[in-house]
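Dropping the structure in here first, questions after.
A single protein chain has been removed from this complex, and every other one stays in its place.
Chain IDs A and B follow the sequence of writing; residue 1 opens each chain.
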Amino acid sequence: MTNRQRLWRIFGPVIVACLLVGLVLVIPWRGHHSAKTIQRAAVSISPTVFKNKSIKSQAIGEKHPYYVPFFGSSELNRMDRFHPAVMAARYHHYRPFLFGAKGTQSLPQLFNMNMMAPQMENGKAVFIISPQWFVKQGVTPAAFKYYNGAYANLSWLKQANPHSPYDRYTAKRLIQLLGDNGTVGSDAKKIAAGKPLSAWDRSLINFKVTLLRNQDNLFSGLNVNENYDTRIKPKEHLLPQNYNYADLQAIAEKQARKETTNNRFGVLNKFYNSRIKGTKGLHNSQRHFNYLQSPEYADLQVVLNQLAKTNTNVVFMITPINAKWEKYTGLNMDMYYKTADKIKYQLKSQGFNNIVDYSHRGGETGFMQDTIHIGWVGWVDFDHRVAPFLDNPQPVPHYQMNSQFLSKKWCHLDPTQQNLNNFTTTELNR
Amino acid sequence: MLNWIASMPNLSAYGTPTYFLYLLLAILPLGIGLYYGKRFSWYEALISFIFLFLMFDGSSAKQMVSLVIYVVYQTILVMGYYHYRQKNNAGGVFYITIFLSLLPIVIVKVTPAMVGHNSLLGFLGISYLTFRAAGTIIETRDGAVKEINWWKFVRFMLFMPTITSGPIDRYRRFSKDYRKVPSREKYLGMVEKGIMYLFIGFLYKFVIDYFFAQQWLPAAENMAMAHGHHLSWWVVAVAYLYSGDLYFDFAGYSLFAVAISYFMGVETPMNFNKPFVSKNIKEFWNRWHMSLSFWFRDYIFMRFVFLATKKHWFKNRNVLSSLAYMINMVTMGFWHGVTWYYILYGFLHGFALVTNDAWLRYKRKHFKGLESTALTQNVARFITFNFVVFSFLIFSGFLNTLFFGH
Partner (left out) sequence: MEDQIKNILADATGRDASDFNDTAEDLYSNGLLDSMATVSFLLALQDEFDIEVPVSEFDRSQWNTIDKIIERVKELQND
């Protein structure tokens, strides 16, 4: 054997393998998922579903079954029998598609929504806002990276408009959270500076998106977790056959009492044992928490703009906090209520009028499953408020977006009534 | 300076497909050189330096400082002892040199147990560098290392493909490879093997181990933890899944290191040879983490037995061999770290080796007629495998988390 033949024999298979892998990634695979996969993915609350596209866009795009996106964060993981997914399966026509886990605040949700924008067009959605998102630094880079991959970033950059203040703002946030290196960083820098992407930038994005899309189409459906079979399906038959709000509330309260016996906070026994019991320094630990000044307000604004762009009819919920817990940890409730007011002001002044404000209801028995997450009675009430909105036709929304809500001034504003009035006259009506 | 280093991107060894892409591109000129019979030493030094830098920059920048100081320190020790040894050979000087060579790792291993946090001296791979340095000093004393210079020694210590987790090479073997260029015939054979190892490594580390490490093991650990702070059948599952994870992760990594070494024209020794087919525990240690086990065998076990036999410390050979096994394995346990589970792991393996020898003697005496058949061999494999899995459960530290919750 000559050396040349030998080289071929060594490297030939490697070259062939590389070509084959390349081919697999470049062939436009059709990413069609079975109804079963989508049903499981809808309650998987997994980062894979969140950062990719094929499963969620198929789900939201189909008419039957009718999947409604539920955007939120960690409360979506409180899957007791009154959880919206269980309630909907038992009583309603729609099926919630859950988007959210600890850390999915406004910005990750924006990139999530952007990937299924065509499918969300003129549809409905639920958006759960936690005041706890509105901390001083906003979403952490770690959480952002965990729920946001190259596919979402590049898909967003591809459609970003350098003349839109919303897109320039988002690009700046991308750089803050991810750094300015790599394709994403350098393209975001251009958008942030108001410059369009070059033809080369676009073809590079297109090439990468093609690879990522094929990976998504091929693999996203393979490893969906067991939430549906272990945490949703078995609970459906625990609910009474026929819907009766008062009955459900009574059952929920009873259930809550049964599962909160080992502590004085009214939180789930298991949660108490694993997260509170034996942990020192919790008393008065939240006295200095402040949600009034945060970049999250501007982040929320780009989400609202996205919802307006797709003309989505949204119902918002503002989450409560466990009253006994908040007293124990010394959280300033005036501050908490003012946070809810500031959020509501931002929503209402732009025409987002469907708001379920639970910020004052954290003291009701069984409303909260633990310290900051609703459960049992809370879920029953939530379902009671949201289901009619989703199951019945609603008037077409009219949103009037105002980019002043992207400003530092808004993010830092202390929302006293007077300050809000001032903001209306000097900024919004300018 | 440190701030600047800390701001650089970090590329941990063999972590991602991109790393392989960069690495293979970087060593391609070396490969072409070796094919044409040339070793581009300076280019090799340059890319080794760059990749080491990328491994220890960013958030590991403090480790880089420790690494540099450590290598300078060991080089001074080794070169100093080498020069001394050309004229004299006092036992005391040798023991002091070995003590000084082992001092950093002893500090690094003992610190967490003493003060509860990691020592500032530590860096990823310090154990493996210690083996290389200490081995060199011991062979210098034997007079086996006949020539050494600081540059070669530094290159041996910092040989990029194997720096963080071995396999552990020996100075004389390494420098022999390093002095000469393999023939084209031989080099092509090495490349061919290297590519095979690389792809088996991909299969182990990126495919099979994905299931063990990312899917199965965490699920089993969660289930075991959910059953409270006591034993359950899930702990058994953890034991087997952890063993799978440990093997595919480490064997995959070792295959990468060997493959890249081969591409660079250095025949780094293999680390694993189908460990789970072993019929007894002694065979297991000839197949599992071989470069470590052989290091302990050659530098601790053999030397201790040699000395003890020469000086007639023990009348009974079996007592001597048992003691030597225990010393050997318990030292290995301590080397992994000063925690109860590593030490217990070492102790268990020492005990298993002693038991194994006793059984072999017993069998020779009382079961002379016992034929070795497929059945007996498989029973032996079964027992050995399950013992090993049990010992890995101890080794994993999972019981520590389970029982004591931290």
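Here is the rule we go by: contacts are C-beta pairs under 8 Å (C-beta built on N, C-alpha and C of every residue); 3 or more make two chains touch, one makes a residue touch a chain.
Predicted model only: the values in this text are computed from it and were never measured.
Q: Any idea which chains on screen the missing one touches?
A: B
Q: In the whole complex, not just what's shown, which of B:Gly15, B:Pro29 or B:Gly143 touches the removed chain?
A: Residue touching the chain left out of view: B:Gly143.
Q: Out of B:Val305, B:Met329 or B:Leu393, which is the one that touches the chain we can't see?
A: Among B:Val305, B:Met329 or B:Leu393, only B:Val305 touches the chain that is not shown.
Q: I need the residue numbers on subunit B that touch the omitted chain, in ascending order.
A: Looking at subunit B, the ones touching the missing chain are residues 138-139, 142-144, 282, 297-298, 301-303, 305-306, 309-310, 317, 320-321, 324, 357, 361.
The criterion applied here is as follows: only the chains that are shown with their structure count from here on.
Q: In whole angstrom, how far does the Cα centroid of subunit A sit from the Cα centroid of subunit B?
A: Chain centres of subunit A and subunit B, defined by C-alpha means, are spaced 45 Å apart.
Q: Which positions of subunit B touch subunit A when the two form their complex?
A: Residues 9, 184, 188, 191-192, 195, 215.
Q: Spell out the part of subunit A that touches subunit B in their complex, as residue ranges.
A: 3, 6-7, 9-11, 14, 181, 223
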